[in-house]
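Note sheet for the following structure.
Here the complex is missing one protein chain, while the rest keep their positions.
Showing chain A:
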Amino acid sequence: MPASRLWVVDVYGRVFSLSTAGQQWEQCRDAQMEFKRVTAAQQCCWGIACDNNVYLNVHASDLPIRYQEETYENQRWNPIGGFSDHLLPSDRWQWSDITGLKHQPLDSFELPSSSWEWEGDWYVDENFEGEPTEKEGWTYAIDFPAFYTKNKKMTSCVRRRRWLRYRRYKDMDTWAKIPSPQMETPDPFSDISCGGWEISEEPRGRLSLWAVSLLGKVWFRVGIYHHNPEGSMWEEVSVPGEVLQISCGPGDLVWAVLWEGQLIVRQGITRDCSKGTSWVEVESPSPDVGATHVAVGINTVWALTKDNKVWFRRGVDSHNPCGLGWISMVGEMITINVGLNDQVFAIGCEDRAVYFRQGVTTSELSGKTWKAISVPRDGDRSHSSASTNSLQSAGCFFSGEVRAHDSFISELISDREPAKTLREGGSAGPAVPEEEETLPSEGEVKALCADVAICPSQSGGPLDPQWSNVDLEEAQGQLAQTGAALDAADTSSLSSVATYTLAMEDPYGTDEHPLWAWVSGGGCSVDSHSHLNWFNSVNTSSLVGSVQSMSLSVTSAQTAAWRQQIFEQLTERTKREMDNFKHYEQAIEQSVWVKKGTMQWWRDWKPYKWIDVHFALEQFSGPEGNKDGILFIYYNFYEEKKYLHAFVNELTILVPVLNESKHTFAIYTPERTKQRFPIRLAAATELEMHDWLALLSVSCCHSRGIQGPPSKQAIWSITCKGDIFVSEPSPALEAMPYPTPCDQMFWRQVGGHLRMVECNTVGIVWGIGYDHTAWVYTGGYGGGFFQGLASSTDNIYTQTDVKSVYIYENQRWNPLEGFTNRGLPTDRYMWSDASGLHECTKTNMKPPSTQWTWVSDWAIDYSVSGGTDKEGWQYAADFPVFVFVFLRRKCKLTTTGPWQEIPPIALSDVTILPCTAQSNVDEVPLWAISNKGDVLCRLGVTALTPAGSSWLHVGTDQPFKSISIGAASQVWAIARDGSAFYRGSVSPQSPAGDCWYHIPSPSKQKLRQVSVGRTSVLTVDENGNLWYRQGVTPSYPQGSSWEHISNNVRKVSVGPLDQVWIIADKVQGSHSLSCGTVCHRLGVQPVEPKGILWDYGIGGGWDHITVRGNSMEPPRVRLPSLTDASAPAPRSPIPFRNMEVNSSAGDS
C-alpha cells in the first residue's frame, strides 16, 4: 500500500501532515497563511484559511491534469468558391460544438481560473475514428448533421474539422484560492468536508464538497472531478435550521450538526444525485447536551456533544443512513474525523493530541481504544524560525486587509487582556457571548469555548472572522503573560516582528508536544492491519534514532559486515576442513527418501471423474550428485491395483488451479502438454496442496540443477489466475532449424500475483497487478507458498492485489407485474454467474480462493459496455423480456513475492527497452500507459535501480492502451480507438521523443496490442488477428503496410532477436482443446521475419508471456546444405546500421 497522509492543523493554524509510512509531522511549507480547517481526499486537500477563503491543494503527480478543449469548424460547398465558411442561414454556426447547437469560436475559450495554463495553441485533429485524414483534417458529409467520412465525394456538400487545445492545471502542491459564492454579502465559510468519491467512478476523481457558512447555510460544490479539480460553482442547499458543522463520508453518508444541537442526515444521495434530496433529523445523543460535532465514514457515524463526550451511532449503512441509536464511548474529544476504511481520528480535549482509534474493523466499527499519535514534528528544533519565515511571507503576501489583522495581533499581544481586545478589535463583529471568562487555565473549559467562540450571533450580523479560532487567542494570551513587553509602536508598524516573537516565545515549542486543533483522515489509507510507526511515545528523539538504526539494519543487512564475515569464514572453513579430504568416505550413505500422501486424481479415462489415489514422491541422489525423483500415483482400476508414474526431471510445470471447491493442481510433462491433458490432482486442504507444490517444485529444480533467482534472459509468463511462472531459455530455444520444442520448456513459479509482466535483457522486470498497481522485481525468488528453502530470504515483500467478482441478478418481464425476480422454471437462475448456468447469490458467492477476502460489499456495476439504465439494468438485446444487473464485489489477495510496489500511478501497460545496457548505471528507457490511458516515460531506470525515479508524461490526443519499445528505441503504441502510433525521434538524448505519427490500423480492424523487437513490429487486433508491419526501414521506421500472420491470437511478445511468441486463443491437443496457450513462431529469420509455423507450448489458462529478456543467440549450426554460398546464413547481419544492437554484451 503506498504511503498516504493524515492532515492536521495546529492551534496556530499551521498545517501538518503525517505519512502512514512516516514518523514525524511534516509542515506544509507551502502554506502562505494559517488555516482553520482542512478536509482531505487522497488526491487533494481542501481548507478554509484565516482569510475565510476556501483553498484547494492538489497533490502533485507525475501525471498532469490536462483538459482537452475542442471545437468544430464547419464549412459548406458552394459552386463558386468551393468549400467556404459561407453557410446557409439554416446551418449551424461556423464554429460550434459537435452538435452544432452551441456557438464556440476559438477565442471564446478562456482559462477557468488562474490555476490553469494553456499547453499550446489550437491545432487541427487529423485523426478520424482511428484513420488519418488529409492534412487539413476535414471530414465530409452530404449535409449537417450527417454521417461524416474522411473522403471527399461528389455528394459532399458540407465538411467540418475538429480543433483541439489542451489546458493544464498548474497549481499543484500549492494552495489555490477558490472563489466564494457570495462576495458581496460576507458570509464566510466556517466548515468544509469532502467525500463521496465512492458514490460513482464516473467521471473520474469525482468528489462531493460540502461547506457551511457562518450564518449556518450549507453549500455544495458542483462539478469537481479529476479534470476539473476546482469544481465549477457553489450551490446552496436548503437546510431545516442553522448548521454548525457538516461531515461527508467517502460513500453516500452526509450528516450535519445544527446550532441547537440536533443532527440532520442527508437523504437521497445516489449516483445520479450526489447532492441528495432532503434532510432527516436525528436527536442529539444526549437530551440535555446538544451535539457539537459529527464525523461520518462509509458505514459509521461518530459525534461529540458539548461536554466533549464521544458517541458512536449504531446500525448505520447506506440503506439506513440514520442508524439506530447512540452508544456512549470512552474519551473526551474536541474534534473527531472519520478517514478511509472507517478509521477514526480525534483530538483530545485535555492534551490536544491526535488520537487514532485502534481496532476498527468492518465487523467492529467502534474499535477498541484510543491511542495518541506521538511523533515529533519535522525540524522540531528549528521550527520556530521556519514558521517565522512562513509568517513573514504571509505578511508580504497579503496586502492591506491582512496587515490590518496582523496589527490586530500586535494589539492583542501588547494588551494583557486579549479577550477584551478581541471584542474591541472586532468592532464590526458580533457580541461573542461570555468572552470575558475565556482565559481560564483549564484546558477543558478552553476547548468548550473553542466551539462557543466561533458561534455567530443569532442576529446574523457579519462576524469578524479573522481569529475566530479561540485556540489562537489562548496561545497569544499565554504569550502576553510570559512577557510581551513589546513596544506597541514597533509591533503595529512591522507585523511580522510580532509574529516572529510569537514563534520564538512559543511556549509549546520544542519541549512540549504540539497542540492540534483539527484533523482530517480522508486521504489517509490505513486499516486495522496497517503497521504504523506513530505511537512511539517515550522519548521521541532517541526512538527515532533507534528505529532508524533498525531500518538501516534491515535495508543494508545484505551487505552488513557481520554477514560478509560469516559468508567469508564459512567459505574459508570449507576450504580448510574439506577441500583436502574429499577422498574421505562420507559417514552417512545417501539413500532414497519417500514422501507419501493421499489425494484425488482426475482419472485418465472416460467418464472423467475424481478418484482417491495414493501419491508418493521418491527422491534419490543421481550419479553426479544431482537429486532426482519419481512420482507415483497408485490407483484402483476395476479392483486391480495400478500405478502411474512420472520422472521428476520430465515434469515441465506445476500449476496451482486452486478454486473454492477443490484444492487442485496440474502437473505437465511434454507429452501431457501435447495432449492438453495434464495430471490433475486435488489435495485435501490448501495447506497440503501448497506443501506438495513447494516440495515438488524444489524437487524439479534440483533435478534440473536450477536454483536461485531467474536469470536476466528468463522468459516470464502469467496464468489467468495471476500466478507468475518463469522459464530459463537454453540457447537452442531459438536455434535454426531445430529449436528446442517449447513443450519441453521447464517453468517454475515465482511468488506474487500479477496481470502482466515485462522484462528486458539486463534483468529489469516490471509487473502490473489486477488492480493496476505497478510492481518492480526485486531479484529474489520464491515467496507465496514457497517458504523455507524454495524462497530467498531477502527481496521478498508483501504483495496485495484486488480484483472484482461479478454476479448477475436476472429478472423476467411478465405482463402483470413488469420485471420481477419470478422467472420461468426453464430460465436461468435469478442470481447467477455470467453463463447463467450456475446459481450465484450474494450470500453463497465466495472469493476465488481462501487467499482472497472480500473488501467491499456487492455494488451495481454501471460501467458495463453497452450501458445500463439508471438502476444498472441491462436489457438482453435478443431476448428483451429479460434484464440483468451486474453486481460487483471487490476481493483482495495478500501474498508475498519478489516484488516492490511503485506508487502512485496505476498502469495498464509497460514496456522496457530490450537492449543490453553497457553498464549497470546506464539509463534504460521504460514506457508505460496509465490505467487512464496516459503515456508515461520512466526516468532513472537502470539495472541497479530498476524502479526508476519519476514519470515523465508524454502528451497524446486520446487515451492509449498498449505500448512497446524496440531495441533501437522505436516506440509504437496503440490508442483506444484501435489505431497505431509511432513516436518520432526517441533517442537516449531525447528519451520522450518529439511527436506521434498516426499509423492506420489494418482495414476494418481495431488494434489491441503491439510488441516491437529488434526490427519487427507486430500487433494483435480485437478479433485476434496477428499482424506484421511491412516495409519498416531505418529511413522509414513507420513501415508501409500490415501483413496478416495468424488468427486466434490473444497477445504477442517480440523479443530482442525478433523472436515471436504469442498466447493463442485455441489450441487443439490430442485429448482436449486449450485456450490461452503459449506458442512460439518457428522459422523466424531476417529473410523470413514472419516465420513459418507455430510450435505449441504450455497452456491453457495462460494470459501473458514476455520473451523480451531473452537475447541469447542460438548456436550457429552449420548444416552441410547451408554451407554453400547460395543459401543464406542462419542469421545474416542485420541490414540496418542504426538498428544494430550489441547483443553480445548481455551474456555474462
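A few notes on this one:
Here is the rule we go by: a residue touches a chain if its C-beta (ideal position, glycine included) is under 8 Å from a C-beta of that chain, and two chains touch if they have at least 3 such contacts; residues count from 1.
We take it that contacts and distances are computed from a predicted model.
Candidate names were "Nuclear pore complex protein Nup85", "NADH-ubiquinone oxidoreductase chain 5", "Autophagy protein 5" or "DNA replication complex GINS protein SLD5", and the UniProt protein name of the unshown chain is "Autophagy protein 5". Screening A:Y123, A:W593 or A:Y738 against the full complex identifies A:W593 as the residue touching the chain left out. When the full complex is taken into account, the listed residue touching the unshown chain is A:I566, out of A:I566, A:A684, A:C995 or A:I1092.
When the whole complex is considered, the residue among A:G241, A:P741 or A:G779 that touches the unshown chain is A:G779. Interface note for the absent chain: among A:D107, A:E585 or A:E817, the touching residue is A:E585. Contact residues of chain A toward the unshown chain are 531, 543, 546-547, 550, 553, 558-559, 561-567, 569-574, 576-578, 580-581, 584-588, 590-591, 593, 619, 627, 691, 694-695, 698, 702, 708, 779, 787-789, 792-794, 920, 944, 1148.
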